[in-house]
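First the structure, then my questions, so here it is.
For this view, one protein chain was removed and the others were kept in their places.
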Amino acid sequence: MPPIVTLTTDFGLREYFVGAVKGVILSVHPEANIVDISHEIPPHDIQEAAFTIQAVYRSFPHGTVHLVVVDPGVGSARRPIAVTTEQHHFVGPDNGVFSWVYRSEPQHKVFSIQADHYFRKPVSHTFHGRDIFAPVAAWISRGTELSRLGPRITDYVKLSVGEPSPAGENRVRGIVLHTDRFGNLITNLSPSDMPGKPVRFEIAGFTVASIVQCYSEAKDALPFALLGSAGFFEISMRESSAAARLAVERGAEVVAVWDGPVGRVR
Amino acid sequence: MPPIVTLTTDFGLREYFVGAVKGVILSVHPEANIVDISHEIPPHDIQEAAFTIQAVYRSFPHGTVHLVVVDPGVGSARRPIAVTTEQHHFVGPDNGVFSWVYRSEPQHKVFSIQADHYFRKPVSHTFHGRDIFAPVAAWISRGTELSRLGPRITDYVKLSVGEPSPAGENRVRGIVLHTDRFGNLITNLSPSDMPGKPVRFEIAGFTVASIVQCYSEAKDALPFALLGSAGFFEISMRESSAAARLAVERGAEVVAVWDGPVGRVR
Partner (left out) sequence: MPPIVTLTTDFGLREYFVGAVKGVILSVHPEANIVDISHEIPPHDIQEAAFTIQAVYRSFPHGTVHLVVVDPGVGSARRPIAVTTEQHHFVGPDNGVFSWVYRSEPQHKVFSIQADHYFRKPVSHTFHGRDIFAPVAAWISRGTELSRLGPRITDYVKLSVGEPSPAGENRVRGIVLHTDRFGNLITNLSPSDMPGKPVRFEIAGFTVASIVQCYSEAKDALPFALLGSAGFFEISMRESSAAARLAVERGAEVVAVWDGPVGRVR
């Protein structure tokens, strides 16, 4: 089975950067099967990169190496790291970009990458994607043990990924994690956060009481909620952007209210 | 020969959607050679997707599986289908996206996909691209017979793909099928629609009398026509957008006039 290396970056598609990363991977491991996730992460947006990789990594076969390079601190003291969950491996900067993985995979191990004989030389100060992360990912895809890259560490950077919290009886409070290109508002609330079926969502002063199963089921111009493909509830509008129409941005608060005894929902 | 799976979607390149589809395909069939056609089909634009796949599928080797996911009805009663022309296979929603293939390939057969043991579980209501179409395309690329997916059907959705019609002596009427990113107006008129060589095109009140062989042959700022690479005549302007300058959109009428006895062209 050809080993897969996925790429998630903020390099954009106009420059030569993505091509350089692929060239280096294939120089180290000609059999690697390189798969683009996205190169259109907004520049330096670690949270978006963290959301994207967590939404997709489980769709890949075991053994896949996921390279994530959104790296505003390139060239500084921030460490390059490699993470393994046994099923999946991750390579990137220690800036919190794997925070969702740490949360979803309690068995993860993190290694500080120090073994510079795996690097492309000379290492530039501005393009560790090409000179450090790409060759290391390629060596891992060839079977190099992560423990050979450097010492295991426990003080790696963890960003808050927005844990839902109780908000009164039959209510849970979350946030908008991500706004997709259609203007759908993806929250951090999932069915496991509520013992009953949600009956409404409250966001930005609006009450969204229409809960549907698929986009085409929504019948009018009002906002509706559905369970999206990443496993989270999202707030959407038919043929328009919920983000624009409700004037809601990432990080906004959202409350889900579920079924309960009459009179107890406030 | 590694089996090819091509992808044509309206997912865009910013989100994780394309990556998820590829991960699922490679989970089912690690040897698949995945090739992107376009993920920038305008959202929900079935006609554009239909144009794109018909323009490109013949450039691929026999045995290629073409996955097309432009699917505004995802989660509704619209059927998932698989189409075979013997040389090529197609997988996508039954919303007319393969209408050009039906027209170009009289020997096509269409199957309703019902065998859900080929699906990724659980099947989401909003992302059949990942959960139904991707694994089915991967199984077909592994050699699964289309007849194992479900019953053959004949009542599949066919969109009008714009048949040219006579428009008087030495004249044929067509439409603008597609506006490309340079503003070229690609029509549905081809040399086989006219027994003689075209001498002019009439569009939006303009007469285009300059017929050239290649873009660089056009010598002034007036619109010109040429036979484009998809086999259709197109109306172009040198270093500007014919669509913008002539204020013409997809669907606009265009008439071709060809050589004939003097006095008979009206």
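Just so it is clear, A and B label the chains in written order, and each chain counts residues from 1 on its own.
Criterion: a contact is a pair of C-beta atoms (placed from the backbone, for glycine too) under 8 Å apart; a residue touches a chain by one contact, two chains touch by 3 or more.
Model, not experiment: these values are computed from the prediction.
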item: Residue among A:V74, A:V110 or A:I235 that touches the chain left out of view; value: A:V74
item: Residue ranges of subunit A at the interface with the undisplayed chain; value: 12-16, 18-20, 22-24, 26-27, 30-31, 34, 43, 72-76, 124-127, 130-131
item: Touch list for subunit B against the chain that is not drawn; value: 1-2, 4, 6, 8, 13, 33, 35-41, 52-53, 55-56, 59-61, 64, 180-182, 213-217, 226-230
